[in-house]
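Omission of a single protein chain aside, the complex is shown with its protein chains in their original locations.
The block that comes next holds chain A.
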Amino acid sequence: MVFQSLMLLARNKGPDEFWRKRKIFRIAAHFIGRRRNCYSIAIRNVHRALVYSSKGRALKKADMRALWETRLHAASEEHGISRYILHEGLMRSNILLNRKTLMDLAVWEPRTFKALSIIALARTKQDGLNSVQHLDMPDGIITRGMLK
């Protein structure tokens, strides 16, 4: 829109009232009772709903991360190591898999995950971490440190 003077800009009320309100009612369409039919109530609830959805986007990521960690804890305990040993061992072996991928492997490819957990344990054992001192070195793992 082109305004030829400030006066005209000030007089301009924006889009038509019907269309302005319709945008809000469209968002409030699934609310119940007067919250979807009366504009002054609908707008309040739409604002609140939009705030919730903004916060929810961050919460969803945190929730998923917590779920992955719970599942990884279960999966690595199954093979006798803690989740921290799994992460530490994989990082030291330069196997850069994130939580989601590791969790997917643990659920859908349990043997692959078992191999990864054995590698993590062998690497941490080889590096002499205190928390794995009581565990036995797994068989059949050849690392660069052994080759020399």
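Of note:
By definition in this document, a contact is a pair of C-beta atoms (placed from the backbone, for glycine too) under 8 Å apart; a residue touches a chain by one contact, two chains touch by 3 or more; residues count from 1.
Going forward, contacts and distances are computed from a predicted model.
For the chain that is left out, the UniProt protein name among "Eukaryotic translation initiation factor 3 subunit L", "Mediator of RNA polymerase II transcription subunit 18", "WD40 repeat-like protein" or "39S ribosomal protein L13, mitochondrial" is "39S ribosomal protein L13, mitochondrial".
Checked against the hidden chain, the listed residues A:Ala74, A:Ile95 or A:Leu135 yield one contact partner: A:Ala74. When you scan A:Val46, A:Met103, A:Ile119 or A:Val132 for touch with the missing chain, the hit is A:Met103. Mapped onto chain A, the interface with the missing chain covers residues 67, 70-75, 77-78, 103, 106-107, 110, 113.
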